[in-house]
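So, subunit A:
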Amino acid sequence: MHNFTLIKTKGDPGRTVNSLLAGLVEKELVQGVLTLAVGPFSSLPMPSLLCSIEQIKNSSPLAPAAGVSAAVHAARISRGPEKFRTAAVLRPCELRALVELAKLNQARLENLVLISMECPGRLENRRYLELRSEHPDLDVDYYLHPDLQAEASGTCLSCTDFIPEYVHLGICLLGLDLKQEIGISWHQEQGEELARVMEFVSGQESDSRRQAIKELEAARKNAWLNLQEKTAQEISTPEGLQKAIGDCLGCFNCQRACPVCFCRDCVSSREAFEQDPEELYDRGARKGSLRLPTDLTMFHLTRLAHMAHACVGCGQCSSVCPSRIPLADIFRTTGASTQEELGYRPGRSPDEPVPLVRFSEEKDT
Partner candidate 1 sequence: MNTQDNLKRHPGEETGQDLNVLALVCNWCTYTAADLAGVTRLKYPTQVKLIRFMCTGMIDVRYILRCFLEGADGVFIGGCHPGDCHYLSGNLKARVRIKGLRPVLEMAGIPEQRLRLSWIGASEGKKLQEELTGFTSEVRKLGPASFRQMHLV
Partner candidate 2 sequence: MNLNDAQLREKIARGPGGGKNSPRICLGCGTCAAGCPMTGIEGFDPRIIVRMAQTNRFQELGNSVLPWLCTMCGRCEESCPMDVRIVSMVREARGMGGNKTIPEAIRRGIEMFMAHGNNLGLPDEDFGFIVEDVAEELTEEPGFEDFVLPVDKEDARLLFTLHNKLVNTQNEDLKHWWKILHAAEESWTLPGSSWEGVNWGLFSGQDEVLQAGVDTIVKNMERLKTRGLMYPE
């Protein structure tokens, strides 16, 4: 990587990023920043649109939490007129989701400065709060202590896409002494432009950094393969899937939390609750009983069929499921096959067309 520079942190990498973000606003490159911040009444850092320099300097861009996917909010903010340009600090998975949304006209990337970080993973919300009570400086400590990182969500621990790909500015955290410095990389035309204005000086990356990335990659890959295998074995049988989703409440949390599910009103939610009693009886009579709400297998398979190709592996579906259905495992495993089958990688580039409307004219493929 050539477009890379180191910035001194003076002990707090989060604050360093905050200054950088504030700089973007000060230099009028953006009108606001979308990043995690703890509000006056919330305990969790939540995605927030920050417009004042002061608020930006108090935000928590590196907090290892993601109460909701910020991708959806970045998408929403970006759909405004050109005068609202926003710097969005997103996890790599959120960034990928945002790129997917952009392909479907749900986001306008030209209104965003895309900032992301090398992501060791996020903590589940409850765990974040628990750990923060033990570590008041959790947002910094998390990056310094590998045992804290091991507490990250299961999805994150088996995520191999922890380095942002389609991004303007990348915050580099791996293989660096974060008490001393963090790295900034820049990409795309927009990134180059930002680097020029921010007067970044291109420098060399250390071997230790490369090594750290390699190690993490290997560990994650291993975990991912294990997870895939486990999912294939335990779930992908007729009974397995039924068992896995057996306790589904039909709350549709997973669908609402999914950053790439973009429909205004999900076809499945309409379907599950729009049946008349006569039909319910009819169906019940056929097999002797009918599980209510009905058609939840159809709902989950529909979601897989519609979105598996676009699954960015953020794990929000699992995190929000009250019945602890391993939805992310199911989605990611299916998604990996679908994506390979279609030669598609979600979020890789906004120029890569959505596969389901792209078809080959070839006779036999």
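Candidates were picked such that all candidates are chains of the complex that A comes from, given by their letters.
We adopt the following convention: contacts are C-beta pairs under 8 Å (C-beta built on N, C-alpha and C of every residue); 3 or more make two chains touch, one makes a residue touch a chain; residues count from 1.
Since the model is a prediction, treat every value here as computed from it, not as a measurement.
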item: Selected partner (touches subunit A in the complex), from 1 or 2; value: 1
item: Touching residues on subunit A, where the partner in the complex is candidate 1; value: 235-242, 245-246, 248, 267, 287-291, 296-298, 301-302, 304-306, 308-309, 330, 333-335, 337-338, 341-342, 355-363, 365
